[in-house]
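Sharing a structure here in structure tokens format.
Here the complex is missing a single protein chain, while all its other protein chains stay put.
Up next is chain A:
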Amino acid sequence: METGLLLVTLLVSHMLLTKEGVTSMPICPNGSVNCQLTLEELFDRAVKLATYIHFLSSEIFNEFEERYAQGRGFIAKAVNSCHTASLTTPEDKEQAQQIHHEDLLNLILGVLRSWNDPLVHLASEVQRIKEAPETILWKAVEIEEQNKRLLEGMEKIVGRVQSGEVENEIYTPWDGLPSLQLADEDSRLFAFYNLLHCLRRDSHKIDNYLKVLKCRLIHDNNC
């Protein structure tokens, strides 16, 4: 009996305590003059978003490959044909660590901007693929939207980190729209394949660079 009573008491007190603890922390602590997200929070969000975008990109690529690219040898043709290839990005860990973080941030911005245009077209053109499954369609739209959000966030981060003036907007133009509208199905599918392949790659780059930057800037290379 006593035990039961004790348990009840504990339970009640625990509930009370928990309830007290539930109160949410205000984003801006009292007294802060300039109420804004910390850089760490910004990076956290950017990394999450980039991870999500890359996840979607991988999924959409895999689905497309499984459905349309089986046995067509697209991978061999896809070599060296990403429109962002002209942006020189770090290719291994050392390069990624050596590049100045501002440069790397600008590169990320450049890549993101370079994808704005093709993603819009991808989202619309993908509707015309024969029997395109719904999963591909909505992912294309979702990626486009999330990419814009990430770009916004990155501009915010760059604005916060950048010491000097903001560089001119770098990006590489995309001229692949006609290829997405080719009459020949094989060529058209390859154009999609290639675009998705590049999207997967670049989204992974951005995700990876952001993680490196976060560890470098926020955690002093000790994640």
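In this section, a contact is a pair of C-beta atoms (placed from the backbone, for glycine too) under 8 Å apart; a residue touches a chain by one contact, two chains touch by 3 or more; residues count from 1.
To be clear about the criterion, contacts and distances are computed from a predicted model.
**Q** For the chain omitted from this view, which of "Prolactin receptor", "Phospholipid-transporting ATPase", "hydroxymethylglutaryl-CoA lyase" or "Alpha-lactalbumin" is its UniProt protein name?
**A** Matching the unshown chain against "Prolactin receptor", "Phospholipid-transporting ATPase", "hydroxymethylglutaryl-CoA lyase" or "Alpha-lactalbumin" yields "Prolactin receptor".
**Q** For the full complex, which residue in A:L109, A:L196 or A:V212 touches the chain that was left out?
**A** The single option touching the absent chain is A:V212.
**Q** To test your reading of the contact rule: which positions on chain A touch the chain that is missing from view?
**A** 1, 3-4, 51, 54-55, 58, 75-76, 78-80, 85, 89, 91-94, 96-97, 201-202, 204-205, 207-208, 211-216, 219, 221-223
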